[in-house]
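First the structure, which I've put down as structure tokens, then a few questions once you've had a look.
All protein chains but one are shown at their positions in the complex.
Per-chain numbering from 1; labels A, B and C assigned in written order.
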Amino acid sequence: MDKSTQYKIFTDPVHGFVSVPKGLVLKLLDHPYVQRLRRIRQLGLANTVFPGAEHSRFSHALGALGLMQRVLNHLRERDTTITYNEFESTLAAILLHDIGHGPFSHTLEKSIIGNAHHEKLTLLLMEELNRQFEGQLDTAIRIFTNRYPKVFLHQLISSQLDIDRLDYLRRDSMFTGVLEGSIGIDRIIRTMRVHQGNIVIDKKGIYAIENYIVARRLMYMQVYLHKTVLGGDKLLIAILNHARRLLQRNEPLPFYSPALEFFISQRRNNTEMVSRKMLDMFTRLDDNDIILTLKYWQHHDDPVLSDLCRRFLDRDFFRTTFLDKKPTDKQLKKWKQDTSGVLEKMGMPSDSDTVSSYFFYDFSQSEAYKYKNDGIWILNDDVAVEFSRASDNQHILALTKPVIKHYVVHLKNVPLN
Amino acid sequence: MDKSTQYKIFTDPVHGFVSVPKGLVLKLLDHPYVQRLRRIRQLGLANTVFPGAEHSRFSHALGALGLMQRVLNHLRERDTTITYNEFESTLAAILLHDIGHGPFSHTLEKSIIGNAHHEKLTLLLMEELNRQFEGQLDTAIRIFTNRYPKVFLHQLISSQLDIDRLDYLRRDSMFTGVLEGSIGIDRIIRTMRVHQGNIVIDKKGIYAIENYIVARRLMYMQVYLHKTVLGGDKLLIAILNHARRLLQRNEPLPFYSPALEFFISQRRNNTEMVSRKMLDMFTRLDDNDIILTLKYWQHHDDPVLSDLCRRFLDRDFFRTTFLDKKPTDKQLKKWKQDTSGVLEKMGMPSDSDTVSSYFFYDFSQSEAYKYKNDGIWILNDDVAVEFSRASDNQHILALTKPVIKHYVVHLKNVPLN
Amino acid sequence: MDKSTQYKIFTDPVHGFVSVPKGLVLKLLDHPYVQRLRRIRQLGLANTVFPGAEHSRFSHALGALGLMQRVLNHLRERDTTITYNEFESTLAAILLHDIGHGPFSHTLEKSIIGNAHHEKLTLLLMEELNRQFEGQLDTAIRIFTNRYPKVFLHQLISSQLDIDRLDYLRRDSMFTGVLEGSIGIDRIIRTMRVHQGNIVIDKKGIYAIENYIVARRLMYMQVYLHKTVLGGDKLLIAILNHARRLLQRNEPLPFYSPALEFFISQRRNNTEMVSRKMLDMFTRLDDNDIILTLKYWQHHDDPVLSDLCRRFLDRDFFRTTFLDKKPTDKQLKKWKQDTSGVLEKMGMPSDSDTVSSYFFYDFSQSEAYKYKNDGIWILNDDVAVEFSRASDNQHILALTKPVIKHYVVHLKNVPLN
Partner (left out) sequence: MDKSTQYKIFTDPVHGFVSVPKGLVLKLLDHPYVQRLRRIRQLGLANTVFPGAEHSRFSHALGALGLMQRVLNHLRERDTTITYNEFESTLAAILLHDIGHGPFSHTLEKSIIGNAHHEKLTLLLMEELNRQFEGQLDTAIRIFTNRYPKVFLHQLISSQLDIDRLDYLRRDSMFTGVLEGSIGIDRIIRTMRVHQGNIVIDKKGIYAIENYIVARRLMYMQVYLHKTVLGGDKLLIAILNHARRLLQRNEPLPFYSPALEFFISQRRNNTEMVSRKMLDMFTRLDDNDIILTLKYWQHHDDPVLSDLCRRFLDRDFFRTTFLDKKPTDKQLKKWKQDTSGVLEKMGMPSDSDTVSSYFFYDFSQSEAYKYKNDGIWILNDDVAVEFSRASDNQHILALTKPVIKHYVVHLKNVPLN
């Protein structure tokens, strides 16, 4: 057989070309669950700040698939045995690792399906796919859930140095234009080894790892936790919360999206199981459901709903202010009162529910590198040493401390004093 | 005043940074008409073939705005007088040059508003904006419509070598990953001059122009007229046509999008004027209206509608076949009969209306460079010479001949014999 | 054995990383004949115009070696059998394909060793290496000289679409900063096939080939035949010719370089064989011998020699003027007379020998693509079609016509009228 028919080739602006093996992997790629990721932006609202960041979760999944093939082929060249089934299953697992993401990726994670984390949904959808594909995903699921003996395969999917991160850092850096997030993927892949069953990095790659960790920190600070993005997130969550309140008051609320209506209209508690019906509706939901609904809600009679939606669509967000430390209850109370006063002057409702749609306090937390449970290991003369101890500079240790930033999101004319 | 407050800076993956002058231009950028372009993909369906090509018309408009500033500043340095009003108005005109685009850019141009070309709609929307901004767009509109004395300003917006093309070629090349479309924008801008009132290129830039023309041809052949994209276009048009037929038969058809319903449900003829109501509805319409509606129509009872929508969403397009020459009527009749037969075997309706949703003939036409009316001029020792005559190679002349490609879009199991 | 010890990895700014297999290929790379290429600039004098173009023939040889590995591995994946010996020999042949280049690459090709073309010297040096390596280069030499049955291996080394060109176009484009020369190497390699024993390109790559041909033309016009570079070439040749004349007049001339003295001082005729001594001296010669000698000759008593050398080192070249057509004998005579007059005014000798160091006529000839003997073949449904006939545009045919440019190199104050 001509091998030309064994791959489907995709062009990718980040990695050049991605070959997708025909058979199971291509069938999964063509499945509606994966195609749906074309309609979910990888970075949620970041495109409101970085206009180029309009890339989808689908392009990330495809890019990670391409990188995973390169890594697995590289490890085979370095004498690590990887069977055909393991190869295909690891590709399947990385391709599917994000299918549980809902609209706007992380932003609405809690707003749409109570406490169902996207990784839990991913697993449920992988199990559903496994039924449809009659067990062909057994190994992929074991790898994904770290129940497969060769743990390095799981580490490539989820760890402090996994293929997911390598692709998204490079991709997000390129599409946002934030060069400070660029990493040397080629060098990292070329120095990967399997040592005593675990992924390690040859000491020649130690500076590429340092660059990777600092780049990740810089992407968090400049992009993922950008204050305008944080402000947009709060606005979007506030809209859905306010819609729920209107429904509870039995006010008429056209949804334009059956799936969104399903999730917003029913009251759910945190211990509730995810039902099959819910899973089915979930797979019908993507960014379009949210955007389209908001687009028409901006003409709704409710002044709060229409104002919030208009702000969202026209990118007229609230202001986000970082604080030096956690605000006191007294401060928060004062600021909420000020918000209420401003709303009143604007001719808007000024009750506490409405205030909660116009004033928010939260904090972000991030660390560039964690080494407690699953650090990165450097191979030095056949001995693996945890990265922060292998480095010639103590600054890596400082990078393991979480950076916590307290912030409030508020109307521009509410002074924070 | 600190000049730092005179610009808003955007990060752009193509050009690095784009400075938007505060005042009129930034206000226009923030206007809902321009923000709406965030929700329209620049390349319609090309992202189904090139997964990275998810960039919006908004990012193109912003990039073109950035390039235009560089060009105008460069021309000023070369002793061309450009007043403040001309500067600002040209920026406004390039920023707004695409606001008349509807969902999926060119694909649905004729399907949604009869014969109203996007440039006509752009002008109507610019005039509406001019009302809202109390005449501040007077000069911009005159430049856009080529009624302003300094014609070189119009040439920068629309000609064989305009800023629109410079931005979209580079942007589309980068986001698709099709390197053959890359052009040397810096060299082109640096060799631009105004000579006797027209834009010309200093002879030092002649090879950069040759590269630009060939790159444009290669983007047409590899991206804009890619056969899968052509096939997807036909499918999307067929869906809207079929929906119109269902409405004419008075079958129930929920739309999920009031604006789309408005345009599909009313019968319009080609001579009809664009009404204010229509314009208002148009500005509410974007890619989301189409995608969301199709997403729910795939569960509709009508077997043709649901099949077409499912094919579209899951990227299960028809096959596109290029033909050596225009097919004969006899051939087309035969292929339609075959299509009917295949539909029947699939248990689908097989009437001629349905066949028209599953079989299409069309042709594409493109030329890399036209010189009849508004060619590119090369400045050689103070004399401007039309580019194809200034070149040292005859191949430019061949590039002015249109390439015509006949093609049919058909079910995979309809043999074309 | 750990495979990590089977390759030596080099970092390359063009291709990322290049793996050199240990064994024969690495030994050849470390051989003085190849290491000597570190001291010869790839583009001769082009760095006087493009300051970044300081890359060596060594980096080109290494880059071509890396690309060749990718191509051979790709062809193996496409079911073309390539034995271990063929693989290693083809790598050896591409690594060595330029070892016969002398100082300043093409510029001095005829000035240093009469009519011994660099390809002839390459072959002589490969045969010498074969002696040193006891026959291990037998196959490499047969491939290089096209006496090996699998002709596609030779085509990869020397043809209208060989690895040599792929590397040098990309490398020269990057280091000069002339973006118009950029080509899509990945796409070309991925569409290469062996068909009936010859290298062909799958039709999916046809536009990448078109881009490659136009890019090659643009590099010739913008870089390789840049008028300042042509002028520098004439100056350098004039210096060596003048030195020969001084020696013939028995004037004292310190050389600072034994090898350069060897080649300049002896009179050789065109039919002379290349002796072993000559070959040995040749391998001692590189750019440094020329530059260092010129540096000290600029302080020599002979006014012509010192003037020419100073001009060369300080980049104070003559002017190059392209002519519309071949100049008449009358014109040339007039211009030489004018040169003589100008020299006289400058207080310089103005005899005909000196004039021949200050005035030059020549022409350049280049074609973007030749298809007479060894064109590029496109594979379309299992039939190979020559590229210019496979294209959908006639402009390729025009690109096969040679572009001839007549030019004179002259003192700035010699008017060409």
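Here is the rule we go by: a residue touches a chain if its C-beta (ideal position, glycine included) is under 8 Å from a C-beta of that chain, and two chains touch if they have at least 3 such contacts.
These numbers were taken from a predicted model, which means no experiment stands behind them.
A.B. asks: In the whole complex, not just what's shown, which of C:Val178, C:Leu235 or C:Val342 touches the removed chain?
C.D. replies: C:Val178
A.B. asks: Looking at A:Thr328, A:Asn373 or A:Gln394, which residue reaches the missing chain?
C.D. replies: Candidates A:Thr328, A:Asn373 or A:Gln394; residue touching the omitted chain: A:Gln394.
A.B. asks: Looking at the whole complex, which of B:Gly16, B:Pro254, B:Pro303 or B:Pro402 touches the chain that is not displayed?
C.D. replies: B:Gly16
A.B. asks: Where the complex has a chain not shown, which of A:Glu127, A:Glu180, A:Asp362 or A:Glu386 is the residue touching it?
C.D. replies: A:Glu180
A.B. asks: Footprint of the hidden chain on chain A, which residues?
C.D. replies: 178-180, 182-184, 187, 207-208, 210-211, 214-215, 217-218, 221-222, 368, 392-399, 401, 403, 405
A.B. asks: Considering the whole complex rather than only what is displayed, give the residues of chain B touching the chain that is not shown.
C.D. replies: 2-4, 9, 16-17, 77-79, 186-187, 190, 193, 202
A.B. asks: Taking the full complex into account, what residues of chain C touch the chain not shown?
C.D. replies: Counting over the whole complex, chain C touches the hidden chain at residues 10-14, 16-17, 30-32, 35, 38-39, 47, 49-52, 54-56, 58-59, 62, 174-178, 256-258, 284, 286-289, 291-292, 295-296, 313-316.
The definition used in the following text is that only the chains that are shown with their structure count from here on.
A.B. asks: Measuring from the mean C-alpha position of chain B to the mean C-alpha position of chain C, what distance in angstrom results?
C.D. replies: For chain B versus chain C, the centre distance works out to 44 Å.
A.B. asks: Centroid of chain A to centroid of chain B, CA atoms only: how many Å?
C.D. replies: From the centre of chain A to the centre of chain B is 31 Å.
A.B. asks: State, to the nearest whole Å, the distance from the C-alpha centre of chain A to the C-alpha centre of chain C.
C.D. replies: For chain A versus chain C, the centre distance works out to 51 Å.
A.B. asks: Would you mind listing the residues of chain C that make contact with two or more other chains?
C.D. replies: 187
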